[in-house]
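To start, the structure itself, in structure tokens.
Apart from one protein chain that is not included, each protein chain of the complex appears where it belongs.
Just so it is clear, A, B and C label the chains in written order, and each chain counts residues from 1 on its own.
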Amino acid sequence: MRSEAVRAAARRLLEEGKVVRFLGHAPGFDPTSPFPQLITRAEEAERLVLDHFCAPNLAKYLLDYETQEGVTAVVLKGCDALGLARLLADHRVARDRVWVVGLPCPGMLDRDKAAALLPGVQEARAEGDEFVLTGAGGERRVAAGQVLLDRCLVCAVPTPDDADELLGEPVPGRPVPREEDAAVAALEAMTSAERKAYWTEQFSRCIRCMACRNVCPACNCRSCCFDSEEPRWLSRVTDGPAQEMFHFVRALHVAGRCVDCHECERVCPMDIPLMKLNHKLLQDVEELFELERAFVPREVEPLGIYRPDDPEEFA
Amino acid sequence: MSVAEREPKIVGFLCNWCSYAGADLAGTSRTSYPTSVRVIRVPCSGRVNPQFVLRAFQLGADGVLVAGCHPGDCHYSTGNYFTRRRFLLVKRFLDYLGIDQRRFRLRWISASEGPKFAETIREMTEELRQLGPRDAAAVEAHAE
Amino acid sequence: MPEAARQLDNPLVPALATVQAVRPETAAGDVRTFQVTLDEGPVFPYLPGQCAMLSVLGVGESMISITSSPTRPDFLEFSVKNAGRVTGALHELGEGARIGVRGPYGNHFPLELLRGKNLVFVGGGIGLAPLRSLISYCLDHRADYGQVDIVYGARSPVDLCFKEDLFERWPAVENTFVHVTVDRGDGSWQGPVGFVPAYVEQVAPSSRDAVAITCGPPIMIKFVLAALEKLGFTDEQVVTTLELKMQCGVGICGRCNIGPKYVCLDGPVFTLAELKKLPQEF
Partner (left out) sequence: MNALAVEERKAVRLADIRPVLERLAAGGKLVAPVAEAGGFAFRRVGQAEKVRLDFYNTAESPKDLFFPQSEVLFSYDAAGIAVPEPAGEQVLLGIRPCDLAALPLLDRVFGEGPFRDPGYLARRERTVLVAVACDRPRASCFCTSFGLSPGHVAGADMVLYPDEGGYLVRAQTEAGEALMAEWPGEAVAPGEAEAVAARYRSMETPLGRRIRLEGVAEALDGMFDHPMWEQIAARCLSCGICTYTCPTCHCFQLTDEAKGEAGKRVRCWDSCMFPEFTRMAGGHNPRPDKKARVRQRFMHKLNYFVRRWEEYLCVGCGRCVESCPVGLDIAYVIEAVQGVTARA
């Protein structure tokens, strides 16, 4: 898709000495599973790719270089850029130490969906509102809606607004009704006992691998309460109350700070619908505190301020 | 002991300046209230991180009370406004996860409101007794 | 499939034990020695250098070196520095307290290598604890060894451990010399002041027919090894013990390996020659 463009950008930036390292994507064991790739020399640029399977958000890797010299270039999609904005707002990354190579993103494909539509899929190209999948099983033309990641179906900010350079023309957002609000509403329509049963079942699958936390741009604390030995907030025991505590507290810790990037849900190996937790909190923050839905981190966090006339429900 | 007879356990996070003094007043004025509450004194209700509440539930509390000065009366001027914001979310989120909202309360109790403290504990205890243990199966397993 | 598992005891389950006595070891109060007996049966057989897992039930376990000597088999002694969750909880315990013990774990000091040799012990801080087991053992078999030099240091006089041994018991044994230093003195300290590595060079024990055994904080060990090398000790003549985080004690849980060697199984005692063959990851 934009592989040549990203290689050219990496070569140029590294040759000119504008940056000392470049974070992009490289082909994985199969082309639908690229991995994050760090390069430091212009001649390594050949390794990079940028295609419709480059879903991983590279923003959080910037924390690995916070104490190292030099500017880091990073390839960011619109959603990834929100992650960077989060890190900037939290003062974890300095803007002048990052060079953002922005990708106006036409949407990333869900490799499971793609593989279900065309077993052995190796490549995808966009044609209008469709994607053409090719692979060992031949070629198949599918509607974008069938194969994009869920998050891309409702993406409002496909183009990073804070990029130092863009790989292509800006892409407009998709004005799609917010299906996740409906998902939250469906849960709210259940009885309390049904919700309890629903979440107990979901959380029971959790293996506590911490991938959701580790990939989350809002979970950027230098040390995390879940790792603390003294006091020990949470042991590794995976019984019901511990799972509930883990997911409740993690969601609450990013309440008002979640950038809606869906990375937690993408990385979860057990497919726990984590965004249903985050979306509930996003909605409540907006309704309770009369805030507009924001797609970039706010200057002051919703839970870092108050209004004397906030709703009074406690007597 | 059967589940029905079990005295509910409430963990109460009380702010040092108002609610703890209120609880103290209830004691010194010999107002009687159930012995179901275990009090943890905090400098301000704003100190109460939601994870304290969840940790209490995880360790087997049937109900959690957070109590602080009335909005506008905070010893630190504004701490309890933050508390209110935070727990508006927590309250809804508890419900969203299917944890009965009646198991959690945030109350504004001033130093002079000893009777209100006693009444809060009475009310909560009664309600929790009717609700039964948070997770009956888990309680039984623990009792074994 | 291996034979019937039913009859096996789980080695991860500790035996109950009782604290018979607690002795504050340092004037600073951060090290205590616990004298322990098992509730059922006699103390398990062990050799100097081995460790055991101590449990404070409800808090957790910690691997502690055995500081008593197998030549005195009535009880086990553990000297514990208050450094974390479990050791902090141990410090809260008094006489009669119930704890759990499992072990012994790890290898032991190479007694065959030491027999007939002059011995140079170099210890720092709580690092004297495992050495104390070996020193007591050797002094209880005094005829088997040549001259014994014990070089020991602590940060300050209030941090000195095992003062009764250092100043009364050990110097009273024939051909046994104790040299004590502190990093910083205080008003009452009359002895030498200086770091252990420099003091070892000053004491200058002969490397002829000698083996040096050292234990202490990693940074001290590093410089002591250099000092010993200057004094002519070869890598085979230097023995040290390592400490890494351990949970199982039986080479499975995955924490304490240095390359393919597990400190809890193949260690904690290594000669310098053995250590140099391992990846430098400890």
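Simple rule for what comes next: a residue touches a chain if its C-beta (ideal position, glycine included) is under 8 Å from a C-beta of that chain, and two chains touch if they have at least 3 such contacts.
No experiment lies behind these values; they were computed from the predicted model shown.
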Hidden-chain contact residue, picked from the options C:Ala21, C:Leu57, C:Leu113 or C:Ala226: C:Leu57
From A:Glu4, A:Glu43 or A:Asp64, residue that would touch the chain that is not displayed: A:Asp64
Option touching the unshown chain, where A:Asp30, A:Asp90 or A:Glu123 are the choices: A:Asp30
Footprint left on subunit C by the chain that the document does not show: 1-2, 4-6, 8-14, 16, 55, 57-62, 83-87, 100, 218, 243-245, 247-248, 250-260, 265, 279, 281-282
Absent chain, residues of subunit A that touch it: 28-30, 33-38, 56, 61, 64, 112, 115, 120, 202, 205, 207-211, 213-215, 227, 229, 235-239, 266-267, 269-273
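Rule of thumb we're sticking to: only the chains that are shown with their structure count from here on.
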Contact graph of the chains (line, ring, star, complete, other): line
Dominant interface by contact count, named by its two chains: A-B
Most central chain, judged by mean C-alpha position against the global CA mean: A
Centre-to-centre distance between subunit C and subunit B (centres being mean Cα positions), rounded to whole Å: 49
Centroid distance [mean C-alpha coordinates] between subunit B and subunit A, Å: 37
Sites on subunit C at which at least two other chains make contact: none
List of subunit A residues in touch with subunit C within their complex: 229-230, 232
In the complex with subunit A, residue positions of subunit C that touch it: 84-85
Interfacial residue positions of subunit B with respect to subunit A in the complex: 50-51, 54-55, 57-58, 71-72, 78, 81-82, 84-100, 105-108, 135, 138
